[in-house]
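Of the protein chains in this complex, one is absent; all others appear in place.
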Amino acid sequence: MAPFIRKVNYYECDAMGVVHHSNYLRYMEEARIDRLARLGYDFASLASEGIVSPVVSLECRYLKPVGISDTLEIDVRVESLTAFKLTLSYVMTSRGTKVFEGSSVHCFLKDGRPLEIASRFPLLANTLTR
Amino acid sequence: MAPFIRKVNYYECDAMGVVHHSNYLRYMEEARIDRLARLGYDFASLASEGIVSPVVSLECRYLKPVGISDTLEIDVRVESLTAFKLTLSYVMTSRGTKVFEGSSVHCFLKDGRPLEIASRFPLLANTLTR
Amino acid sequence: MAPFIRKVNYYECDAMGVVHHSNYLRYMEEARIDRLARLGYDFASLASEGIVSPVVSLECRYLKPVGISDTLEIDVRVESLTAFKLTLSYVMTSRGTKVFEGSSVHCFLKDGRPLEIASRFPLLANTLTR
Partner (left out) sequence: MAPFIRKVNYYECDAMGVVHHSNYLRYMEEARIDRLARLGYDFASLASEGIVSPVVSLECRYLKPVGISDTLEIDVRVESLTAFKLTLSYVMTSRGTKVFEGSSVHCFLKDGRPLEIASRFPLLANTLTR
(Lines give C-alpha, C1' and ligand atoms only; values in the text may rest on other atoms or scores of the structure.)
Protein backbone atom coordinates (compact mmCIF):
# COMPACT_ATOMS: atom_id res chain seq x y z
CA MET A 1 0.00 0.00 0.00
CA ALA A 2 1.20 3.53 -0.77
CA PRO A 3 2.98 5.27 2.13
CA PHE A 4 1.33 8.08 4.09
CA ILE A 5 2.89 11.41 3.05
CA ARG A 6 3.35 14.10 5.70
CA LYS A 7 5.00 17.50 5.40
CA VAL A 8 6.76 18.69 8.55
CA ASN A 9 5.21 21.79 10.13
CA TYR A 10 7.24 24.68 11.52
CA TYR A 11 5.60 24.44 14.95
CA GLU A 12 6.69 20.79 15.22
CA CYS A 13 10.39 21.74 15.21
CA ASP A 14 12.26 22.47 18.42
CA ALA A 15 15.12 24.78 19.36
CA MET A 16 17.57 22.48 17.51
CA GLY A 17 15.56 23.26 14.33
CA VAL A 18 14.45 19.63 13.95
CA VAL A 19 11.17 17.79 14.62
CA HIS A 20 10.79 17.27 18.38
CA HIS A 21 10.93 13.55 19.17
CA SER A 22 7.44 13.55 20.74
CA ASN A 23 5.87 14.55 17.43
CA TYR A 24 6.82 11.25 15.76
CA LEU A 25 4.15 9.59 17.94
CA ARG A 26 1.63 11.97 16.38
CA TYR A 27 2.87 11.12 12.89
CA MET A 28 2.58 7.41 13.78
CA GLU A 29 -1.02 8.03 14.88
CA GLU A 30 -1.90 9.94 11.70
CA ALA A 31 -0.39 7.20 9.52
CA ARG A 32 -2.10 4.45 11.58
CA ILE A 33 -5.54 6.09 11.37
CA ASP A 34 -5.06 6.63 7.64
CA ARG A 35 -3.99 2.98 7.15
CA LEU A 36 -7.00 1.61 9.03
CA ALA A 37 -9.35 3.96 7.16
CA ARG A 38 -8.00 2.70 3.82
CA LEU A 39 -8.83 -0.85 4.99
CA GLY A 40 -12.39 0.36 5.63
CA TYR A 41 -12.03 0.90 9.38
CA ASP A 42 -12.80 4.59 9.77
CA PHE A 43 -11.85 6.09 13.11
CA ALA A 44 -14.93 8.31 13.49
CA SER A 45 -17.30 5.43 12.60
CA LEU A 46 -15.57 3.18 15.13
CA ALA A 47 -15.84 5.90 17.80
CA SER A 48 -19.58 6.23 17.09
CA GLU A 49 -19.86 2.44 17.71
CA GLY A 50 -18.12 2.94 21.08
CA ILE A 51 -14.85 1.42 19.87
CA VAL A 52 -11.51 2.95 20.86
CA SER A 53 -7.98 1.64 20.51
CA PRO A 54 -5.57 2.68 23.25
CA VAL A 55 -1.80 2.39 22.84
CA VAL A 56 -0.50 -0.35 25.16
CA SER A 57 3.19 0.18 24.47
CA LEU A 58 5.52 1.56 21.83
CA GLU A 59 9.13 1.78 20.74
CA CYS A 60 10.94 4.46 18.73
CA ARG A 61 14.38 4.59 17.11
CA TYR A 62 15.39 8.05 15.90
CA LEU A 63 17.88 7.53 13.07
CA LYS A 64 18.28 10.96 11.42
CA PRO A 65 16.79 14.36 12.28
CA VAL A 66 14.30 16.01 9.90
CA GLY A 67 13.51 19.72 9.68
CA ILE A 68 11.10 22.32 8.38
CA SER A 69 11.72 21.78 4.66
CA ASP A 70 11.29 17.99 4.88
CA THR A 71 8.49 15.62 3.91
CA LEU A 72 8.10 12.17 5.45
CA GLU A 73 6.95 8.98 3.75
CA ILE A 74 5.48 6.75 6.42
CA ASP A 75 5.03 3.03 5.83
CA VAL A 76 2.77 1.23 8.36
CA ARG A 77 2.56 -2.57 8.55
CA VAL A 78 0.72 -5.13 10.64
CA GLU A 79 3.59 -6.85 12.43
CA SER A 80 1.56 -9.33 14.49
CA LEU A 81 -1.99 -10.01 15.56
CA THR A 82 -3.30 -12.02 18.51
CA ALA A 83 -6.82 -12.31 19.89
CA PHE A 84 -6.58 -9.00 21.72
CA LYS A 85 -3.35 -7.33 20.57
CA LEU A 86 -2.36 -5.66 17.33
CA THR A 87 1.29 -4.76 16.73
CA LEU A 88 2.09 -2.23 14.01
CA SER A 89 5.50 -1.26 12.68
CA TYR A 90 6.44 2.06 11.12
CA VAL A 91 9.28 3.12 8.87
CA MET A 92 9.67 6.80 7.99
CA THR A 93 11.90 7.96 5.15
CA SER A 94 12.75 11.43 3.92
CA ARG A 95 14.56 12.13 0.61
CA GLY A 96 15.17 8.39 0.26
CA THR A 97 16.87 7.99 3.65
CA LYS A 98 15.37 6.05 6.54
CA VAL A 99 14.99 8.52 9.42
CA PHE A 100 12.81 6.65 11.95
CA GLU A 101 11.66 3.15 12.88
CA GLY A 102 9.05 2.33 15.47
CA SER A 103 6.32 0.01 16.59
CA SER A 104 3.15 0.27 18.64
CA VAL A 105 0.95 -2.30 20.38
CA HIS A 106 -2.80 -1.69 20.62
CA CYS A 107 -5.84 -3.31 22.11
CA PHE A 108 -9.41 -2.48 21.10
CA LEU A 109 -12.16 -1.67 23.59
CA LYS A 110 -15.89 -1.52 22.90
CA ASP A 111 -17.76 0.36 25.62
CA GLY A 112 -14.72 -0.20 27.83
CA ARG A 113 -14.50 -4.01 27.35
CA PRO A 114 -11.80 -5.86 25.35
CA LEU A 115 -12.84 -6.62 21.78
CA GLU A 116 -11.63 -9.70 19.91
CA ILE A 117 -9.76 -8.11 17.03
CA ALA A 118 -10.09 -10.74 14.26
CA SER A 119 -13.90 -10.93 14.47
CA ARG A 120 -14.42 -7.16 14.18
CA PHE A 121 -11.48 -6.37 11.89
CA PRO A 122 -11.08 -9.43 9.62
CA LEU A 123 -9.12 -7.52 6.98
CA LEU A 124 -6.22 -6.89 9.36
CA ALA A 125 -5.16 -10.54 9.19
CA ASN A 126 -4.78 -10.27 5.40
CA THR A 127 -2.25 -7.52 5.76
CA LEU A 128 0.13 -9.47 8.00
CA THR A 129 3.60 -8.97 6.64
CA ARG A 130 4.92 -12.39 7.60
CA MET B 1 -4.13 37.27 44.19
CA ALA B 2 -0.67 35.77 43.69
CA PRO B 3 0.30 35.22 40.02
CA PHE B 4 0.45 31.74 38.48
CA ILE B 5 4.09 30.71 38.06
CA ARG B 6 5.05 28.65 35.02
CA LYS B 7 8.50 27.49 33.94
CA VAL B 8 8.98 27.26 30.16
CA ASN B 9 9.54 23.72 28.84
CA TYR B 10 12.11 22.85 26.19
CA TYR B 11 9.50 21.23 23.93
CA GLU B 12 7.48 24.47 23.92
CA CYS B 13 10.27 26.35 22.14
CA ASP B 14 10.46 26.53 18.35
CA ALA B 15 13.31 26.71 15.86
CA MET B 16 13.94 30.36 16.85
CA GLY B 17 14.70 29.06 20.37
CA VAL B 18 11.70 30.88 21.89
CA VAL B 19 8.25 29.78 23.07
CA HIS B 20 6.05 29.15 20.02
CA HIS B 21 3.20 31.69 19.96
CA SER B 22 0.50 28.98 20.11
CA ASN B 23 1.72 27.83 23.53
CA TYR B 24 0.72 31.09 25.20
CA LEU B 25 -2.91 30.01 24.76
CA ARG B 26 -2.06 26.91 26.78
CA TYR B 27 -0.39 29.02 29.47
CA MET B 28 -3.52 31.23 29.52
CA GLU B 29 -5.66 28.11 30.01
CA GLU B 30 -3.46 26.78 32.82
CA ALA B 31 -3.53 30.13 34.62
CA ARG B 32 -7.31 30.49 34.08
CA ILE B 33 -8.08 27.01 35.43
CA ASP B 34 -5.80 27.67 38.41
CA ARG B 35 -7.48 31.04 39.04
CA LEU B 36 -10.99 29.58 38.98
CA ALA B 37 -9.90 26.66 41.21
CA ARG B 38 -8.54 29.12 43.79
CA LEU B 39 -11.99 30.81 43.80
CA GLY B 40 -13.49 27.37 44.56
CA TYR B 41 -14.53 26.53 40.99
CA ASP B 42 -12.60 23.35 40.29
CA PHE B 43 -12.48 22.31 36.64
CA ALA B 44 -12.89 18.55 37.23
CA SER B 45 -15.85 19.12 39.60
CA LEU B 46 -17.51 21.39 37.04
CA ALA B 47 -16.95 18.79 34.31
CA SER B 48 -18.57 16.12 36.49
CA GLU B 49 -21.62 18.46 36.79
CA GLY B 50 -21.73 18.65 32.98
CA ILE B 51 -20.38 22.22 32.90
CA VAL B 52 -17.83 23.26 30.28
CA SER B 53 -16.54 26.68 29.31
CA PRO B 54 -15.62 27.09 25.64
CA VAL B 55 -13.48 29.98 24.44
CA VAL B 56 -15.61 32.35 22.34
CA SER B 57 -12.81 34.65 21.23
CA LEU B 58 -9.36 35.79 22.28
CA GLU B 59 -6.65 38.35 21.63
CA CYS B 60 -2.88 38.12 22.11
CA ARG B 61 -0.11 40.71 22.00
CA TYR B 62 3.38 39.23 21.97
CA LEU B 63 5.70 41.85 23.46
CA LYS B 64 9.02 40.03 24.08
CA PRO B 65 10.14 36.47 23.34
CA VAL B 66 10.89 34.08 26.21
CA GLY B 67 13.08 30.99 26.04
CA ILE B 68 14.04 27.76 27.74
CA SER B 69 15.66 29.28 30.83
CA ASP B 70 12.70 31.57 31.56
CA THR B 71 9.87 31.48 34.07
CA LEU B 72 6.59 33.32 33.54
CA GLU B 73 4.46 35.09 36.15
CA ILE B 74 0.89 35.10 34.86
CA ASP B 75 -1.67 37.49 36.29
CA VAL B 76 -5.32 36.71 35.40
CA ARG B 77 -8.14 39.17 36.05
CA VAL B 78 -11.88 39.30 35.52
CA GLU B 79 -12.21 42.12 33.02
CA SER B 80 -15.99 42.07 32.57
CA LEU B 81 -18.98 39.89 33.29
CA THR B 82 -22.40 39.81 31.67
CA ALA B 83 -25.24 37.33 32.02
CA PHE B 84 -23.63 34.84 29.66
CA LYS B 85 -20.10 36.12 28.96
CA LEU B 86 -16.96 36.24 31.05
CA THR B 87 -13.96 38.26 29.83
CA LEU B 88 -10.58 37.57 31.40
CA SER B 89 -7.35 39.52 30.89
CA TYR B 90 -3.84 38.15 31.22
CA VAL B 91 -0.47 39.80 31.76
CA MET B 92 2.67 37.66 31.66
CA THR B 93 5.99 38.94 32.96
CA SER B 94 9.42 37.35 33.03
CA ARG B 95 12.40 38.74 35.01
CA GLY B 96 10.33 41.83 35.75
CA THR B 97 9.55 42.63 32.11
CA LYS B 98 6.08 42.41 30.58
CA VAL B 99 6.31 39.87 27.75
CA PHE B 100 2.67 39.17 26.84
CA GLU B 101 -0.83 40.64 27.17
CA GLY B 102 -4.02 38.92 26.21
CA SER B 103 -7.71 38.45 26.84
CA SER B 104 -10.24 35.68 26.37
CA VAL B 105 -14.05 35.63 26.29
CA HIS B 106 -15.89 32.56 27.60
CA CYS B 107 -19.42 31.29 27.92
CA PHE B 108 -20.48 28.44 30.21
CA LEU B 109 -22.59 25.52 29.05
CA LYS B 110 -24.34 22.95 31.26
CA ASP B 111 -25.31 19.85 29.32
CA GLY B 112 -24.90 21.92 26.18
CA ARG B 113 -27.18 24.81 27.23
CA PRO B 114 -26.03 28.35 28.16
CA LEU B 115 -25.58 28.83 31.90
CA GLU B 116 -26.22 32.17 33.60
CA ILE B 117 -22.80 32.91 35.01
CA ALA B 118 -23.59 35.04 38.09
CA SER B 119 -26.00 32.50 39.59
CA ARG B 120 -23.59 29.56 39.37
CA PHE B 121 -20.33 31.48 39.95
CA PRO B 122 -21.24 34.33 42.34
CA LEU B 123 -17.63 34.87 43.46
CA LEU B 124 -16.55 35.96 39.99
CA ALA B 125 -18.38 39.28 40.38
CA ASN B 126 -16.31 40.07 43.50
CA THR B 127 -13.10 39.83 41.55
CA LEU B 128 -14.06 42.42 38.94
CA THR B 129 -11.14 44.77 38.56
CA ARG B 130 -13.17 47.86 37.71
CA MET C 1 -6.38 31.54 -4.63
CA ALA C 2 -7.51 28.03 -3.63
CA PRO C 3 -7.99 27.55 0.13
CA PHE C 4 -5.56 25.49 2.20
CA ILE C 5 -7.17 22.13 3.04
CA ARG C 6 -6.45 20.56 6.42
CA LYS C 7 -7.89 17.38 7.93
CA VAL C 8 -8.30 17.48 11.71
CA ASN C 9 -6.06 15.02 13.60
CA TYR C 10 -7.26 12.93 16.53
CA TYR C 11 -4.50 14.24 18.82
CA GLU C 12 -5.66 17.81 18.18
CA CYS C 13 -9.03 17.16 19.85
CA ASP C 14 -9.57 17.72 23.55
CA ALA C 15 -11.73 16.06 26.19
CA MET C 16 -14.83 17.75 24.68
CA GLY C 17 -14.07 15.81 21.47
CA VAL C 18 -13.41 18.99 19.49
CA VAL C 19 -10.26 20.72 18.25
CA HIS C 20 -8.57 22.47 21.18
CA HIS C 21 -8.67 26.23 20.63
CA SER C 22 -4.85 26.55 20.73
CA ASN C 23 -4.51 24.38 17.64
CA TYR C 24 -6.23 26.93 15.40
CA LEU C 25 -3.07 29.07 15.74
CA ARG C 26 -1.13 26.14 14.30
CA TYR C 27 -3.61 25.80 11.43
CA MET C 28 -3.27 29.56 10.82
CA GLU C 29 0.52 29.13 10.66
CA GLU C 30 0.30 26.18 8.26
CA ALA C 31 -2.07 28.07 5.96
CA ARG C 32 0.07 31.24 6.15
CA ILE C 33 3.32 29.42 5.31
CA ASP C 34 1.54 27.63 2.44
CA ARG C 35 0.13 30.96 1.17
CA LEU C 36 3.51 32.69 1.20
CA ALA C 37 5.18 29.68 -0.45
CA ARG C 38 2.63 29.79 -3.28
CA LEU C 39 3.58 33.46 -3.79
CA GLY C 40 7.21 32.31 -4.12
CA TYR C 41 8.27 33.14 -0.55
CA ASP C 42 9.37 29.78 0.78
CA PHE C 43 9.81 29.60 4.54
CA ALA C 44 12.95 27.44 4.52
CA SER C 45 14.63 29.67 1.89
CA LEU C 46 13.80 32.76 3.93
CA ALA C 47 15.20 31.12 7.07
CA SER C 48 18.43 30.31 5.22
CA GLU C 49 18.67 34.06 4.34
CA GLY C 50 18.31 34.88 8.05
CA ILE C 51 14.73 36.12 7.66
CA VAL C 52 12.09 35.24 10.27
CA SER C 53 8.59 36.59 10.78
CA PRO C 54 7.43 36.73 14.40
CA VAL C 55 3.76 37.11 15.29
CA VAL C 56 3.20 40.55 16.82
CA SER C 57 -0.44 40.06 17.77
CA LEU C 58 -3.47 38.02 16.80
CA GLU C 59 -7.21 37.67 17.24
CA CYS C 60 -9.44 34.59 17.08
CA ARG C 61 -13.21 34.15 16.98
CA TYR C 62 -14.36 30.56 17.50
CA LEU C 63 -17.75 30.23 15.78
CA LYS C 64 -18.48 26.47 15.69
CA PRO C 65 -16.55 23.48 17.07
CA VAL C 66 -14.99 20.95 14.68
CA GLY C 67 -14.08 17.36 15.49
CA ILE C 68 -12.12 14.33 14.38
CA SER C 69 -14.11 13.58 11.22
CA ASP C 70 -13.87 17.16 9.93
CA THR C 71 -11.80 18.84 7.25
CA LEU C 72 -11.10 22.58 7.24
CA GLU C 73 -10.85 24.90 4.25
CA ILE C 74 -8.67 27.83 5.25
CA ASP C 75 -8.72 31.05 3.30
CA VAL C 76 -5.83 33.47 4.04
CA ARG C 77 -5.82 37.05 2.81
CA VAL C 78 -3.56 40.06 3.04
CA GLU C 79 -5.66 42.50 5.04
CA SER C 80 -3.19 45.39 5.22
CA LEU C 81 0.44 46.16 4.61
CA THR C 82 2.59 48.96 5.98
CA ALA C 83 6.36 49.50 5.80
CA PHE C 84 7.02 47.06 8.62
CA LYS C 85 3.72 45.30 9.39
CA LEU C 86 1.74 42.67 7.53
CA THR C 87 -1.81 41.87 8.65
CA LEU C 88 -3.38 38.63 7.45
CA SER C 89 -6.98 37.49 7.89
CA TYR C 90 -8.18 33.90 8.04
CA VAL C 91 -11.58 32.32 7.49
CA MET C 92 -11.99 28.60 8.14
CA THR C 93 -15.02 26.68 6.90
CA SER C 94 -16.03 23.05 7.34
CA ARG C 95 -18.85 21.36 5.40
CA GLY C 96 -19.82 24.78 4.02
CA THR C 97 -20.17 26.46 7.43
CA LYS C 98 -17.88 29.18 8.71
CA VAL C 99 -16.30 27.85 11.92
CA PHE C 100 -13.49 30.30 12.67
CA GLU C 101 -12.32 33.84 11.85
CA GLY C 102 -9.01 35.31 12.83
CA SER C 103 -6.23 37.71 12.02
CA SER C 104 -2.52 37.97 12.73
CA VAL C 105 -0.02 40.81 12.53
CA HIS C 106 3.59 40.07 11.60
CA CYS C 107 6.86 41.90 11.22
CA PHE C 108 9.88 40.55 9.34
CA LEU C 109 13.38 40.49 10.77
CA LYS C 110 16.62 39.85 8.88
CA ASP C 111 19.46 38.91 11.21
CA GLY C 112 17.39 40.41 14.01
CA ARG C 113 16.76 43.82 12.37
CA PRO C 114 13.39 45.02 10.97
CA LEU C 115 13.03 44.41 7.24
CA GLU C 116 11.00 46.72 4.98
CA ILE C 117 8.33 44.38 3.73
CA ALA C 118 7.44 45.84 0.32
CA SER C 119 11.03 45.84 -0.96
CA ARG C 120 11.71 42.19 -0.10
CA PHE C 121 8.18 40.84 -0.73
CA PRO C 122 6.78 42.94 -3.62
CA LEU C 123 4.12 40.37 -4.53
CA LEU C 124 2.32 40.79 -1.20
CA ALA C 125 1.02 44.22 -2.25
CA ASN C 126 -0.69 42.68 -5.28
CA THR C 127 -2.73 40.40 -3.08
CA LEU C 128 -4.24 43.18 -0.98
CA THR C 129 -7.95 42.53 -0.72
CA ARG C 130 -8.99 46.17 -0.50
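Going in written order, the chains are labelled A, B and C, and every chain counts its residues from 1.
Note that in this section a residue touches a chain if its C-beta (ideal position, glycine included) is under 8 Å from a C-beta of that chain, and two chains touch if they have at least 3 such contacts.
Computed from a predicted structure; not experimentally measured.
**Q** Of the listed residues B:E29, B:E59 or B:E79, which contacts the missing chain in the full complex?
**A** Candidates B:E29, B:E59 or B:E79; residue touching the omitted chain: B:E29.
**Q** Among A:L25, A:V91 or A:A118, which residue is in contact with the omitted chain in the full complex?
**A** That would be A:L25, which touches the missing chain.
**Q** Give me the chain C residues in contact with the hidden chain, please.
**A** Touching the chain left out of view, chain C contributes residues 10-11, 13-15, 17, 20, 22, 67-68.
**Q** For chain B, which positions touch the chain that isn't shown here?
**A** Residues of chain B in touch with the missing chain: 9-11, 26, 29-30, 33, 43-44, 47, 67-69.
**Q** In the full complex, which bits of chain A touch the chain not displayed? Write them out.
**A** For chain A, the residues touching the absent chain are 15-16, 21-23, 25-26, 29, 47, 52, 54-62, 65.
The definition used in the following text is that only the chains that are shown with their structure count from here on.
**Q** Busiest chain-chain interface by contact pairs, anyone?
**A** Among the chain pairs, B-C has the highest number of C-beta contacts.
**Q** Compute the distance, rounded to whole Å, between the mean C-alpha positions of chain B and chain C.
**A** One centre to the other, that is 23 Å.
**Q** In whole angstrom, what separates the CA-based centres of chain A and chain B?
**A** Each chain reduced to its C-alpha mean, chain A and chain B end up 34 Å apart.
**Q** Just give me the whole-number Å value for how far the CA centre of chain A lies from that of chain C.
**A** For chain A versus chain C, the centre distance works out to 28 Å.
**Q** Where in chain A do residues touch two or more of the other chains?
**A** In chain A, the residues touching two or more other chains are 10-11, 67-68.
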